[in-house]
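Right, one structure below, let's go through it.
The complex is shown incomplete by one protein chain, all other protein chains being positioned as in the whole.
Our next item is subunit A:
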Amino acid sequence: MDLNYSDEEKAFRAEVRAFLAENLPAEVSDKVRRGISLGKEGHEKWHATLNARGWLAYNWPREFGGAEWNAVQRHIFEEECAAAYAPRIVPFGLSMLAPVLQKFGTKEQQDHYLPRILSGDDWWCQGYSEPGAGSDLASLKTRAVRDGDHYVVNGQKTWTTLGQYANWIFCLVRTDPEAKQQEGISFLLIDMSTPGITVRPIALLDGTPEVNEVFFDDVRVPVENLVGEENKGWTYAKYLLTHERTNIAGVGFSQAGLDAVKRIARIETANGRPLIENPHFAARLAQVEIDLMAMATTNMRIISQAASGQAPGVESSMLKVKGTIIRQEINDLTRRAVGPYAMPFASEAVEGDNAPIGPDYAGPVAAHYFNNRKLSIFGGSNEIQRGIIAKVKMGG
């Protein structure tokens, strides 16, 4: 056992930190820290900055222009980015679709789509969930019927994150309604400008313009946009999910969130003393920090296994459950830390630069508390994860 990073890993961390210090503009990190949306351009700019350094596609193999970092390097990078309040990398093209294309796509598809993900020419979104297919994703109903050189797609996708920015969507569609649920699904790439596609924003409880419904009405998709084989889409979807689950523990986010709540609790006062000295608040803070310290090590244990070539199994489900519980607890503590100033609805602050009503850290914290209830719902709800853990460990 050795809990220390190697000299190489330490040097890598220093390199990442220096890069962020030099290339992350203060107004960008300030927005991230205050929870203000960057908008499409803001995200694209940051992607371009990382791409120029060769670090945008850090999980891609070198042959596709990636940095091919190992799990420890990725973890260090993610931790440093969270600590510096760098924008998160928008994952849909880079870490969800790209690995699928790299493993199952044709040479033509790889040559066409992968460079456009790196350059920012394409913004991808994910067409998985449907109103009737959430936790039970394989029950999806959106139909694709072969008609000559095209598939004709009809149906509806939902919870499409940042679909309003996207010009492409990768979709799971049903191509064989007669087959067993998982066996009649295909993986299609669809140009969002094709006639028959309607994107409708979903108003969320915290006011964030984040998710959408996407409707398909006789949408004609060229057959060359099929990834892999027809009716084998579920295999690719599962492969994609294993990539969606990298950084699933969110240790860096939790660490940054914990630092933020501590900073707030040093400024806020209760009974004339800093809130951080209040025994009840301090106890809650300590409890979640203790949990986070242990989970960070669990995370590293699993990352080390992955770095030595072992595929993570139920461990990623465990990390998802524990990681989201910790993040949500930190969101709750932060909301409570700001007291009455949690009540104003800083809707302007979500997209704009209006002067804050109370202290500048107070504006978005209650909205974040509500928004991050999604963490235990999406990407396979925590109930689904617990089911997986039990099933695997009991040999079901």
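Following the convention adopted for this analysis, a contact is a pair of C-beta atoms (placed from the backbone, for glycine too) under 8 Å apart; a residue touches a chain by one contact, two chains touch by 3 or more; residues count from 1.
Following the convention adopted for this analysis, contacts and distances are computed from a predicted model.
The complex appears with one chain absent; UniProt names that chain "Pimeloyl-CoA dehydrogenase small subunit" among the candidates "ABC transporter ATP-binding protein", "Pimeloyl-CoA dehydrogenase small subunit", "1,2-phenylacetyl-CoA epoxidase subunit A" or "Sulfite reductase, dissimilatory-type alpha subunit". The residue touching the chain not shown here, chosen from A:Leu38, A:Ala270, A:Val314 or A:Ile389, is A:Ala270. If you put the hidden chain back, the residue from A:Gly42, A:Gly65, A:Gly120 or A:Gly134 that touches it is A:Gly134. Although one chain is not displayed, subunit A still touches it through residues 129, 132, 134-136, 139, 158-159, 202-207, 211, 268-272, 278, 280-281, 284, 328, 332, 335-336, 339-347, 357-358, 366-367, 369-371, 373-374, 376-378, 381-383, 386-387.
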